[in-house]
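As you look at this complex, bear in mind that one protein chain is not there, while each of the others sits in place.
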Amino acid sequence: MTAGNRCRRNVLALTVPIVAVVVVVFGFALDRWVIDSGIEIAPEPAALFPSAPIMDPARQSDLDGAHFDALFAQGIAGLRAGKPGQAAAAFEAARRLGPKVPALYVNLGFARLALGQVDAAVESFETSINLRPAQANAYFGLAEAREQQGDMEAALGAMRTFVHLASEDDRFRRRALSAIWEWEAALGRRPSNGTDAAQTETNEYAQAKGSDLLTAELGRLDGGSGTLAHFRGKTLVLNVWATWCAPCRVELPSLQRLSEKLNPEQYAVVGLSTDEDPDFVREFLREVGVAYPNYLDPGRDVAFGILKIESYPQTLLIRPDGSIAQRIVGARAWDEPEMVANIESVR
Amino acid sequence: MSHSLICKLASLRVTLTCIGVAVAVALFGSDGDTWPVGAMIALPFGALCVNLLAALTTNVTLRASAGLLGFHLALATLALLAAADRLTGLAGHVEVTEGVGFDPSLVEGDIGPFHPWKLDSVRFVQGGFEIDYDPGMKRRDTVSKVYLPGDGQASRSLDVGDDMPLVIGGYRFYTSFNKGFAPLVTFTDGAGAAHTGAIHLPSYPLNYFKQGNDWTIPGTRKAVKVWLHLPDEVYDEEGAWRFRKPDNASLVVIAEGARRELRPGETISLSGGHLRYEELRSWMGYTIAYNTLVPWMLATVVIAILCLAWHVAGKFQATSWDGAVRARPSQTGTDANAERRCAYVR
Partner (left out) sequence: MFADGAWLPISLALYLAAALAAAITAARNGTFQMTIMLLAVALTTHSVAISLRWHRLDHGPYVDMFEVLSSNIWSLHLAVLIGCLAIPRIKASLATVLPVLQVLVVWLLFVPERDTLAPITYGTVWLPVHVTLGKIFLGCAVLAVGLSLVVLVRHSGLGAFGALPENRALDELAYRFILIAFIFETLMLVAGAIWAQDAWGRYWAWDPLETWAFVTWLSVAAYLHFRAMRRPAPALNAVFVLGIFVVAFSTFFGMPFVSTAPHKGAI
């Protein structure tokens, strides 16, 4: 060992304790005298203040978490074993504990579908979509159920939504695409000469069918459902919006004024909100003074599935025969004379 | 441990790989919360600590310079302190209703596995608060009144807000942008038992368009919806305004298929009991921070910087700046094999 080495070792042996000691002492000094700690209060050992309970609805569903998980797993096992009756019972029981779990309703839907309870299955899938509009497999189930009901339009819309939402490697994707192909052929949409499938699909999207729109089922603000069929024969200003969308909120008053300006015999302004809760949409519209009819499309079956709308607000001018005349993206001042004139030019 | 293994652990390749991994963790982790960066970064930094320990035994330059050595040791200490701080710390948030005590069971957030939970002894009651807004909805000062236990039955009040937190038992409570209205309602069931609750509506004015919430009546599965009807806007998009509780707001209760509008003090009958709208309150959202190791982390980092500055100053003194401008004898290649000459100094 050389003298140089010893010297280097001494540096190491000295630096380590020096750094350690200085950190501790300096840190303590900072803690004690330097760092401003806001308004510091000593904690209290005893309760001096009564605390009123705050009820948090989100917490209640956590209560029976473990039990819920067990029932859910039991249901899945039932489905896999080909025992839909058992599965449905397990899911029904789980639902009482966790009424807001979208995946639960999808599986319940498939169980009911397997049992032949088609209407009940539709209800389950729709509940799931209401809880979580991006629940892809719920659209798949909904499409199959709608097909069994014979409602090919609705089945097609739901299946397209599934294809849009599902990941590229979803194992049901291929089945979905072939179902779309088959159903389109059944509806006479697909040319029989075997044009490129993707091309045709794009075209279908681009020229969304007004007739699909007028017959599509929409939520009403009173909680029921209905269609736009009774507007046939009028030029329709269909505003697709959502409460959380700021530009949408800005243009609502001008749409209301527009609805008061137009001749109600020939024109109608209609809102289509993609919000989930009809009550809150109704209260909001009441607050901002909107009186023209509004409908709900929480699953975006119509807004995306039929109309291919991905950004809000978007307003469609629809001819009396139900075909789309214009697509206006973004917010406008709807009661300006030139906007009114433009709308009145649509026939 | 064998000599060659230590040399491998001490190698530049390990240092650069660890730094590369740290960069990757930081960049990909911060992109959409795919993983918690704070936890993942411990991997490359733990490895860097091992790399440093190994280099301490082999790298002559590192051992010879007290400044360089001190800098590295302080950085390693900082990494350990940061890890310890994360394991014992708390970064949470809570909403507290006006007139109601802070409830620790409502705190949510990141709670370190070794956090010494002392929130149960934290007591304060939220008072009212004032928030000024400049034109264009720009939030200015927040003054939030809190009441603290005083001597005997008395209590004392304090104003906190913005960068002036309320600190109790090491927990720092900062007011946040998150605050809103909370209607206070009482449900009295058939047996006469009363349940009072404050329903926190979404943050205001951020969610002014959705001042509604669901409320499950305690002890039942009955859900009602409430909506706060504000005849006049509380906020002013153009001008200056102050957050306040509106005088003329009413509570819309949607239950059992009916919509009813209540003024404070009014009661409606529901199947199984009565629902009374007591009054409108507000709620304040706080972020809570607990980091007791901060002073030591600061001390460590100050020492690190002093050591580095010392080391660099020594380097600069070895040749003058003018000397640096003049050509120095070529060094390229002379130490190119420095790493291969890994000297394990005993």
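Quick notes
When the chains are written out, they are named A and B in that same order, and each has its own residue count from 1.
Convention: a residue touches a chain if its C-beta (ideal position, glycine included) is under 8 Å from a C-beta of that chain, and two chains touch if they have at least 3 such contacts.
What you are looking at is a predicted structure, and each value in this text was computed from that prediction instead of being measured.
Note that the undisplayed chain, when the full complex is considered, contacts B. Contact with the chain not shown here comes from a single listed residue; of B:103, B:130, B:162 or B:214, that residue is B:162. Of B:61, B:105, B:157 or B:269, it is B:61 that touches the chain left out of the display.
From the set B:5, B:193 or B:309, the residue in touch with the chain omitted from the display is B:309, counting the whole complex.
The chain omitted from view is touched by exactly one of B:38, B:104, B:128 or B:218, namely B:38. For subunit B, the residues touching the absent chain in the complete assembly are 12, 15-16, 19-20, 22-23, 26-27, 29-30, 37-38, 61, 91, 134, 138-142, 162-163, 165, 172, 174, 287-289, 291, 294, 297-298, 301-302, 304-305, 308-309, 312, 315-316, 321-322, 324-328, 330-336, 338-339.
Note that only the chains that are shown with their structure count from here on.
Between subunit A and subunit B, the centres computed from C-alpha atoms are 29 Å apart.
Taken together, the subunit B residues at the contact with subunit A in this complex read 56, 60, 63-66, 69-70, 73-74, 77, 95, 97, 99-103, 106, 118, 121-125, 147-149, 153, 155, 158, 160, 164-169, 172, 195-200, 209-210, 212-216, 218, 223, 225, 227, 229-230, 252, 254, 259, 294-300, 302-303, 307, 345-346. If you check the complex, the residues on subunit A that touch subunit B are 1, 5, 7-9, 11-12, 14-16, 18-20, 22-31, 34-35, 37-45, 47-57, 60, 243-244, 249, 277, 279-280, 283-284, 286-287.
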